[in-house]
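This structure is in structure tokens; I'll ask about it shortly.
As you look at this complex, bear in mind that one protein chain is not there, while each of the others sits in place.
Coming up: chain A.
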């Protein structure tokens, strides 16, 4: 092992559709974190193995909060404070502050609460398929199904009235990719969204309901556990995080099934495979598309034989971890019977996806309704012509032309 390792340029260029850059497999062979040089802010480390990713994402010596406002290795030129100016969002915080804030909303996202939401999600999915099949073929499954389903579900959870849901949906579908926006455009878009959320909070405060926004308002107004600004930022975080990644994964998963027809046929023939299929697709699909949210070592840490010095930054790479051949047998193959399947598709540690159980339910509902209602679902164009979005935090099908 060499003590000084030459840094490689990172991040890698975007790859085709749902492929994973083959360089990760080579990097994993070295067995430890890899020295990387980012476009701005110099060098850091990249965790590529399953074990190192779990450590970086869960060991309290690796801090999210310590990175905020620092000249750390990064993709964009400006040193970002946080996503919402100087107000920390959940992903920028460490325990126990993070635990306190997340605790206010965590109960709304547990397995049991999510199970209560399932019948409503099924109704919404059915309605979307009604609307899709009422239109001409081919239809666009992303616009007609993958995007609106999680959006409608999070709107229900947050208590967004139906009239406002339509407006918000229109606004979202018109929104340009985040990284393609100028600072001024991002500020304007954020301002609109914040105004929307503030009006929603005001209306829920006047007429509380059995929804998450009303519960958060109660925590603010009665418990004094949130500032008004924290309330707006937290509600916005849930709103944005609550649909986009789920929408991307619904589209990605349907695309993966349509391009793995033997697997799709096996699933249709034996629905008991569905939970395992969802976990396997979450493992197999490289959802992360960016080098966001690095961690900073708060003291010297030894990670798989390499010393991460205090103040150095480590990037997690869950997509690489999910193909770690020391954890997953034949990692580049889809296997709906894979067990156990300790994938990091929802990441790991304190920031393990708050909406993981909600996402699992939505994916299960989406696939069940599609298989029930559209058994002949197929791509309307060659798979190679299906466009994918670039420049977002997550990877996703841009449009999915289908017939049924």
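The rule is short, and it goes like this: a contact is a pair of C-beta atoms (placed from the backbone, for glycine too) under 8 Å apart; a residue touches a chain by one contact, two chains touch by 3 or more; residues count from 1.
Criterion: contacts and distances are computed from a predicted model.
Novice: The complex lacks one chain in this depiction; which UniProt name from "DNA ligase-associated DEXH box helicase", "Sugar ABC transporter permease", "Ferredoxin" or "DsbE family thiol:disulfide interchange protein" does that chain carry?
Specialist: "Ferredoxin"
Novice: Touching the left-out chain: which of A:41, A:73, A:150 or A:349?
Specialist: A:349
Novice: Quick one: say which of A:144, A:357 or A:394 touches the chain that got left out.
Specialist: Looking across A:144, A:357 or A:394, the contact with the absent chain belongs to A:357.
Novice: Per the definition of touch given earlier, which of A:76, A:106 or A:383 contacts the omitted chain?
Specialist: Going through A:76, A:106 or A:383 one by one, A:106 is the residue touching the chain not shown.
Novice: From the list A:58, A:165 or A:198, which touches the chain that is not on show?
Specialist: Looking across A:58, A:165 or A:198, the contact with the absent chain belongs to A:58.
Novice: Considering the whole complex rather than only what is displayed, give the residues of chain A touching the chain that is not shown.
Specialist: 54, 57-60, 95-96, 98-100, 102-103, 106-107, 109-113, 116, 340, 342, 346, 348-352, 354, 356-357
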